[in-house]
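Apart from one protein chain that is not included, each protein chain of the complex appears where it belongs.
And now, chain A:
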Amino acid sequence: MMLIPCPFCGKRNESEFIFGGAVGADRPDPNSVNDAEWVEYLTVAPNPLGPVQERWWHARGCSEWVTIWRDTRTHDIVEAPDDSE
């Protein structure tokens, strides 16, 4: 069970959180993308071997949606990679 850092509550057990998925691309303007781009946005989630940005909801805590970077190889909570936005 991981320890997830919440900006309000500090490091808390993973069991207090609900997983919210990997952070993908920003939602495009649905009226200005083609079908393929829209489907890509909806269905292709990042799944790297290494750091991935993801969201966790502190549901059994302060209700904050926490955004972290997690290394999928080690479960380490890591700093944002240099080339991330």
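Everything below uses one rule, namely that a contact is a pair of C-beta atoms (placed from the backbone, for glycine too) under 8 Å apart; a residue touches a chain by one contact, two chains touch by 3 or more; residues count from 1.
FYI, contacts and distances are computed from a predicted model.
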{"item": "Among \"Sarcosine oxidase subunit alpha\", \"Twin-arginine translocation pathway signal\", \"ABC transporter ATP-binding protein\" or \"1,2-phenylacetyl-CoA epoxidase subunit A\", the UniProt name of the subunit that does not appear here", "value": "\"Sarcosine oxidase subunit alpha\""}
{"item": "Touching residues (missing chain, whole complex) on chain A", "value": "1-3, 14, 18, 20, 27, 29-31, 35, 38-39, 42-43, 55, 57, 59, 63-65, 67, 74-75"}
